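A single protein chain has been removed from this complex, and every other one stays in its place.
Let's turn to subunit A:
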Amino acid sequence: MTPTAAPEAAPDAAASEAVPAPSAARASAAAGGGPVVRTQKLSLTFQTADGPVYALSGIDLTVEEGDFVSLIGPSGCGKTTLLRVIADLEQPTDGDIQVNGVTPHQARLERAYGYVFQAAALYPWRTIERNVTLPLEIMGVPQAERRARAAAYLEMVNLAGFARKYPWQLSGGMQQRASIARALCFDPDLLLMDEPFGALDEIVRDHLNEQLLNLWNTTGKTVVFVTHSISEAVFLSNKIVVMSPRPGRIADVIETDFPPDRDLDFRETQAFIDVAHRVRMGLRQGIADDD
């Protein structure tokens, strides 16, 4: 890891050049109108050999531009499935969903989002730099610009010196940061993250949470973040969606108004503890319903 770099120091001049200034992004969020993601009575049922599995049932969710929305719930509550439906990796069986005002399929074709998976999913035969530029290659960006953008975003995730390394030469946390740089480098307005830090130890996780919050503050991107960690959800989000399993549904939606420049110590404050308590209650309710 890179313990020396303070999270505030992450983006330098090069990075902010490639990234829209936060104020501008916020302004466009206000001007842009409609929500980034809107679902109405969204349901998804998997037909399996053991009968139907109700992964999602009647999901009504709205994600506004510039939101940081966490989907939290126990395993099997459909939070990952919901994220995959937004990304057009799964097809809903019922209900409506729009991403940027169009179907998820159309949004995917327009490359509206960057997706960060549970595992870094770096291609082992590519250097870190070429992993980051993979989406740019696919989108036909010229090489000089690809390299400039890779440099900027690797700098942003504190991996500046690792461009020429191969994935196996990096720790798990560094690999995941590289995959975040990969998701950001084509500058999508929407970032979909599926338990990106789930496989990392808590110290690394805390550090990356701070970096991610800082990244969200500087870029003004819309983030939908799947997690099963209460403190992660409360610390990062301005909107927490508590889900419960069988069938996967929304149990509670909590909006918070925490200061944007909060650091890890904020988790000791009463405001944080109150919200965390409400999330825990929501989760417990979901489990109780199940039994």
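Quick notes on this one:
Heads up, the rule we're going with is that contacts are C-beta pairs under 8 Å (C-beta built on N, C-alpha and C of every residue); 3 or more make two chains touch, one makes a residue touch a chain; residues count from 1.
Everything that follows uses one rule, which is that contacts and distances are computed from a predicted model.
Missing chain, UniProt protein name, picked from "Lactate utilization protein B", "Biogenesis AIM24", "Tetratricopeptide repeat protein" or "ABC transporter permease": "ABC transporter permease".
The chain that is not drawn here is touched, among residues A:Tyr54, A:Tyr166 or A:Phe266, by A:Tyr166. Listed here are the subunit A residues that touch the chain not shown: 87-89, 108-109, 111, 113-115, 117-119, 121, 123-127, 134-135, 137-139, 166, 168.
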